[in-house]
Every structure is written in C-alpha cells, then in structure tokens.
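Pasting in a structure now, in structure tokens, and then I'll have a few things to ask.
Of the protein chains in this complex, all but one are displayed in their positions.
Then we have chain A:
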Amino acid sequence: MTETNHVGFRVERAGPLALLQDAGRFGVRRLGVTQGGPADLHGWAWANRLAGNPWAAAALEVTFGGLTLAAECDVTIAVAGADLGATLDNKPLPLWQRVNVGEGQILRFGSPVNGLRAYLAVAGGFYAEPVLGSVSCVSREGLGGFDGHGSKLAEGDRLTVSEKAGQPVAYTQLPEKERIDYREPATLALLPGAQVSDFTGASLYAAFNQAWRVDDRADRMGVRLTGPPLACRVTSMISEGIGLGAVQVPPDGQPIALLNDRQTIGGYPRLGALTPLSAARLAQCLPGQAVHLRATSTESALMAYRRFRHTFF
C-alpha cells in the first residue's frame, strides 16, 4: 500500500479541546499508561466508516466546539457524534455523512447543540507518529497527538492527513434512525461487579431506580454522577486494575464512571462497569443531564457490542 502524507488542515482557532484519537493505547497498562482512545466509540467509529477508513484510523475528537480549520487541499471528511453547530464556509455542515471539502474552505465548530463531542474523520485518516503503539492524545501523560507529546492543538498547527487506499464505501450517510439524539434521557447499561453486594440494599435500589445527574466535574478520565449518596460497607480497598466504564463509589457516595483516560489502578469499591456503548453514550452527556442506570447481563451486552462492531469490519 503506498502512503504519502500531506497537510490537510491549518488550525485557525484551537478551541478548548480537540484531540487526535485512534482506537487507543493497548498492552502498556501494566506500565501505568492509560488506554486513551475515543470517549464516544460510536460517534468515532461512524465518522471513520463514513470517511471510508478502517476501524482504528485516527480521527479528531472535538469537545465543546470552538475549533476552526482551514482546508489546505481537497479532502473528503465526515463529522459524526455531537452536533456542535459545525459550518463549512458559514453554511451548516451536514453530519453523519461524507462531505467533500475544497482547498481554502473553512470548517468551523460552534457550540454544543446536541451532545458534547464531535468526531472529524478525513478520508485516509489523520497522521501522526505513534507513541507506545498509538497516536491517541493524552495530555496528562504527555503522550500521543500530532506532536507525539500530548500537546493540545494550537493556532497555526498543521494537521497531517495520510493518503491510504480507502475501504470500499458502503455508506455515504448513516440512516436517520441509527443516529443518536443525545438530548434524550440516557439509560446506561451496567454489568454488576463483585463488590455490588457490599452496598446496602437501599443503596442498590436507589442506584438503579433514581435519576442521576451528570456533574460538571466530568472529563475524559471520568464523569461524576450526583444524587442521594450510596452507602457501601467497604470504604476503600487495596488498589487494583480498573476497566473502562467502571463505576466507582468514593466515601461521599457519589458515583464516578471511569472513561478512557482513567488511572490504571484505583481503590474505591465499584458497582460494576458500564458496557462499552453505554460509556460512549455517557461521554456525550452535558452537565446537568439526567441518566438512569440499568443492570444488564453479559450475554445481552456482548450481543449488542458484537452487533455494533460487525458494522465496521
């Protein structure tokens, strides 16, 4: 496969947070290196698919908006995930579909209309030198991103696109019914974990029957949920490995769902873990939004995940 890289976009305005994300950094968690990768797996995967890219291609995760890019050449893009009021030359940019962008055109992300994180994929994928096997940008660890050191995008940066042979394009747009309205109340599927029986009965009832509110203390490490506090008979444990979506409950009783940039080990008791698709759904919730937790079985979670992934082979 021939591969040439060239500048695809120039950053006119960086916005609060735009991070390069491939599928994540794997095999190095034993060194204390976090997983990284797209907070909303669903939106990221569709942006890549619509741009004709394979599963693990690097796309740009734009949080809140505020990013302005100028195309430095003709490119094909797809934006999926949140509606951040994106425009192309001041005209609304259609989401969840392939769009051709000409050299000199201006792609601008505004502010959240529906959801929190938009994914910009470009045909061929964005290119950066992988660090520990991945280009996923984790600023806290100084790993990945366009410069390899986890730096945030800055005005004047140039974003490289790799020109790989694309996948056959099965979809040019995602049918309306497959798209997610992130403003709807979210029901998050949770696989109960080993410490679930350490919570009091009343707390377990409350966990799955009351509405939780997404707190503004939310980032790529974790999302805090607020509501009547949950009581656990165990307050802290010896630190152990924690997986994506783990819902830990510190002594204040307010759960924290752990996302892609979580620390690799931790010592709070856990209710269980959100399924990968529910963790992705939570990553699109704005502070103040209500969510419900619903216990699910491994079988149905596995079926849902495999159905989702098979779309992207």
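Operating definition for what follows: contacts are C-beta pairs under 8 Å (C-beta built on N, C-alpha and C of every residue); 3 or more make two chains touch, one makes a residue touch a chain; residues count from 1.
Here is the rule we go by: contacts and distances are computed from a predicted model.
Chosen from "5-oxoprolinase subunit PxpB", "NADH-quinone oxidoreductase subunit K", "Sugar ABC transporter permease" or "Tryptophan synthase beta chain", the protein name that UniProt gives for the omitted chain reads "5-oxoprolinase subunit PxpB".
Set against the missing chain, the residues A:Cys137, A:Leu191, A:Leu204 or A:Cys232 yield one that touches it, A:Leu191. Annotation: of A:Ala39, A:Leu60 or A:Val131, A:Val131 touches the absent chain (contact as defined above).
The missing chain lies against chain A, touching residues 26-33, 35, 131-132, 140-143, 191-194, 238-246, 263-265, 272-276, 298, 301-302, 305-306, 309.
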